[in-house]
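Starting off with a structure, shown below.
With one protein chain held back, the other chains of the complex are shown just where they sit.
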Amino acid sequence: MSQFLQATIYGLLQGGLLALIAVGFSLVWGVMNVVNLAHGSFVILGAYIGWKLNSAMGLDPFLGMLVAAVVLFAVGYVLQRWLINLVINGPIFITLLLTFGLDLLIVQGMNIAFSADYRSIKTSYAGDSLALGSVRVPVGRLLAFVIAVIVTFALVALVNRTRTGLSIMATGMDRGAARLMGIRARHAYALTFAIAAALAGMAGTMVGTVGTFNPAAAGGFTLLSFVIAVLGGLGNMYGALVGGLLIGLVEAWGGQYLPGTWVNALAFAVLVLVLIFRPSGLVGRAYYAARQEV
Amino acid sequence: MGSPATGRHTATDEARGTRADATEIVGSSRSAHEPVWRRWLPWGLLVLGALVMLGLQSQLYSGQERTVSAIFMFVALAQGWNIIGGFTGYASFGQVVFFGLGGYFTAVAMSHWGLNFWVSLAASGVVAALFGVLIGLPLLRLKGHYFAIATLGVAEGMREVVNNVPGLTGGGAGISIPTVGNQATTHYLGNDGFYLLYLVLALLAVAVGMLVSRNKFGFALRAIHQDEDAAAAVGINTTRAKVAAFALSGLLTGLVGSTYAFQQVTIFPERLFDVDITVLMVVMVVIGGSGTVLGPLLGAVALQYLSEWLRQNFTEVHTFILGGIIIAAVILLPQGAVNYVREARQSGEWSLLANVRRYRL
Amino acid sequence: MKPQPKSVSVVAVIAASALLAAGCGSKGEKTSTEGAGKSGTLAIGASMSLTGKLAREGELTKEGYQLCQDKVNAKGGADIGGKKVKLDIQFQDDTSKPDTAAQLVDQFNDKGVKLILSSYGSANTEAQAAVIERNGQVMADSAGADNKIFEKGYKRTFAVLSPATEYAASIVKAIKELAQPQPKTVAILSADDGFSKTVAEGGAAAAKEAGYTVLPTQLFPNGTSDVSSALTKVKGQKPDVIIGSVHLVEGVAIVKQAKELGVVPSGGFGETVAPPTPDFAKTLGKDAENVLGSSQWTDSTKGSDKYFGSAKDYAKDINAKYGHAPDYHDAEASAACLALVMAAEKAGSTDADKVRDALAGLDTESFFGHIKFNDKGQNVYKPMSVIQVQGGKAVTVWPTDSAEAKMIWPGTKK
Partner (left out) sequence: MSSAPVLETKGLGRRFGGLKAVDDVSFSVPEGEVLGVIGPNGAGKSTFINLVTGHIKPTSGHVLIEGQDMTGAKPWAIAHAGVARTFQIVKPFRGMSVRENVAVGILYGRKGVARMSQALEQADEVLKEVGLGSLGDRAPGGLSVADARRLEFAKALALRPRLLLLDEVMAGLRHSEIEPSLELIKELKSRGLTIIVVEHVMKAILAISDQVLVLHQGKVLTSGDPRTVLSDPRVIEAYLGQRYVQRRERGES
């Protein structure tokens, strides 16, 4: 029993962090129909920023992540405004390829800049854990989880309540109309991408605090973002949260009760099944029909 | 799809270019009476190319043969992907699953069931094709990115399955095909043999591409690519056509995977289901010109040659450079080299910068 | 302009007949070694994982090979048949992919380069070994430890390092010999790649032999930084010792998450190759204390040779050249290169077959310890060292004759 509880807690905490990673990915996909294969590399880049700040000037990662967010916001804005926008109207594999190329560049860049060594951001407290009976709740992960959830809700608020957010949504739904309403699509897109990158960077710093990372780890996060975004329904930010928690739990439980490493197959099985039976995601409806009516 | 609900979707879809490439180029417009030589020219060139490649072989060192074989391999893979991704417009990002399936089927058949390679090769192709039908039926109902992601999920999942049945596949430790001693069911072909085999596969793939690009079936695929509703409305059984296309591309990819496994002797899930292989296929097709036969051919040769050259001359930073090149190519030639030239010849507009405007926001 | 089909077929027929005359098949390969780099040098081919997921280890391996070349050439080169020949190691990147690694071996063969230094990791090495065998080249293996490679009857691949089965087993042996109080139950956690699994099997076997209760091995994905489920599974069974058959990343994860999850074995942790890596202590800080690890080599390894001197000297050289404490990957690589050089000297020739025979008969001391191969091509004659992280650095605690410090036990008592 306590084994189950422990797995559940751990899964939820992990899931919260995954959600924060995926929510931006989902937003970008939903609003401008770009699947950003470089998303994972943003996460790792954020991790390195947090790590540098920590090892060089002893800045606490939970503050460092703010810097990471700012830096990646800038990076994201520039990339979208002056690069991705150039092919945004192309067929899907054009944007897929472009972001794949970006991924190669960033990952290799990090390899050259920071070497492929495994890093981890050291704090005095992140490793400790609160004991609730037989179950342990790791402080670092708990903190990361709380922040992740807060940020996700903040993002939802931003998008649904503020003018900026609405302009983004409007552009996502119908660019032509949005333009008529005087919204600068280029800017709105760049903003969207910047926000996604910033969140990824934040999450990255926390990933680096609770875990270990090196440039090669980027791909894994991109893949998870896929799964979560689809589970939650594209552009559906609450969906991303739910999807994240779900994947966290599925992996924790799967790891607990499946032999070998079948758990790895599990996430993808879930992905494919959801796509087949509920392609618009588990939560609400996605942005546009996933299926041919025919 | 004129209903209030779906109506909005299609509208936005078109605005966002969800439907795969809707290029304005008209392929060599065919009239009812096409001169005979024009119809046979491509085949003549194909035969010629084959002979040249055979001639080339006698000029290569054994290891160079292997390097060239790799190019042939990617020509075949690119042509395979082009059938589903290029002609039909369904971006399969899990294409490598057929590669892995073909490879592992061959490895298992040869090491466990003692089948000889040639039987295994044929069987691998069939298995891959059947798998294509199996996953195609549910997944080909998905559009755009959804299809891409779903296929990716299948490929990644399949790798994990292979990882988790070590009894059959050797799991992460890999599986070896007996090539020496009495367990060896087929004598190892050596670099000479594999050069020829890969050449045959490449020629086969190109030939299939040429047929598809001009026959009735190919017409259906192109129609689906352009507008699936309209295609269905003119009597094309879109489901059947799409699944057939997926199976066909799976078949070709499976054959290559099978050959690859035998050539490598020992294979590992990580490599046989490596998403990089899929991405390479896509890059080659897109850069060359998707939906054409020449495009993937050129794309594969150029990119494989280039990456090999970079690797040998920029040992430390070649992937970095490759990334840059891909970005540049995608931005300057989003429609692919062949389509660009074709288009430019029609419009007389050769400026690459003008070309960039094509998909710009 | 556009040829008529007739003319095409004509061309075809001509070309075809020309071919039949020429006959198919390739030129084979350069037979003489004059293509092998500048004359007066000994060309050695090395395919490295400089990019891709093995980039880190690949880089270290390259350092090792590079240092070997510098050292040998500093002495004017290898003494082959009475004349000094400088080493010329040609590095190529195999992007951590077995097929590329194998292809590189073939490409070296074209250039007449017959002596090969292996890439990093068992997958790459295994792929290379097959080609080496076909081409009649010879390879010194610096990092492919999986026993599987050596069960195939290959005659031309020689690994200077101890086989995979020793990695965890040596930790068990050390505990059996030194630990007071003796543990009762041992839990083994393993990454799911072939090498790690072989390591785990070896460890389990040794533990059973030592009379410990061995819990079923728990697997987790190779390269993951989340091993919580494996830990949660064993937590309930209260093992006295947790041995991880891991690489650095999973090794770090085990310690980190064991703390998070309050998994505290009464005895301690063993982590095979993770703790010897400086990064391990760097990353984990005080949590790394007292964790046991096994290493192919430490700077207290016994033995010396004319090129590198003792292990201590080697450590100095690495530090001087690359500014970091030597990683055992450095040493493995240098040792492989050294073995190749010594064999060539012993054979008094650079001919692949002669070098191959010399390697088979090689029996020498070195900074890396004893180098001698069994008939499978594995170096089973040198023990692995067991190290323990003490005061932030890895010190050798076993075998006792080369121990730098006493093993602290139980390691979890802080």
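Letters A, B and C mark the chains in the order given here, with residues in each chain numbered from 1 onward.
The rule is short, and it goes like this: a residue touches a chain if its C-beta (ideal position, glycine included) is under 8 Å from a C-beta of that chain, and two chains touch if they have at least 3 such contacts.
Predicted model, so just to flag it, every value in this text is computed and none were measured.
Within the whole complex, the absent chain has one touching residue among B:Arg159, B:His225 or B:Arg311, and that is B:His225.
When the omitted chain is restored, the residue from B:Ser62, B:Thr238 or B:Gln304 that touches it is B:Thr238. Across the interface with the omitted chain, subunit B contributes residues 1-7, 22-27, 29-34, 214-216, 219-220, 222-223, 225-227, 229-239, 291.
Heads up, the rule we're going with is that only the chains that are shown with their structure count from here on.
Inter-chain centre distance (subunit A to subunit B, centres taken as mean C-alpha positions): 30 Å.
For subunit A, the set of residues touching two or more other chains reads 108, 260-261, 264. Residue positions of subunit C with contacts to 2 or more other chains are 51, 192. Looking at the complex, you find that subunit A touches subunit B at residues 29, 32-33, 35, 83, 85-94, 96-98, 100-105, 108-109, 112, 173-176, 185-186, 189, 219, 223, 226-227, 230, 260-262, 264-265, 268-269, 271-272, 275-276, 279, 287-294. On the side of subunit A, the complex with subunit C involves touching residues 2-3, 6-7, 10, 14, 108, 111, 115-120, 122, 127-129, 131, 136, 138, 140-141, 210-214, 216-217, 251-252, 254-256, 260-261, 263-264.
Remark: subunit C residues 51-53, 55-56, 59, 192, 219-221, 223, 225-226, 228-230, 232-233, 235-236, 248-249, 252-253, 256-257, 259-262, 279, 283-285, 287 touch subunit A in the complex.
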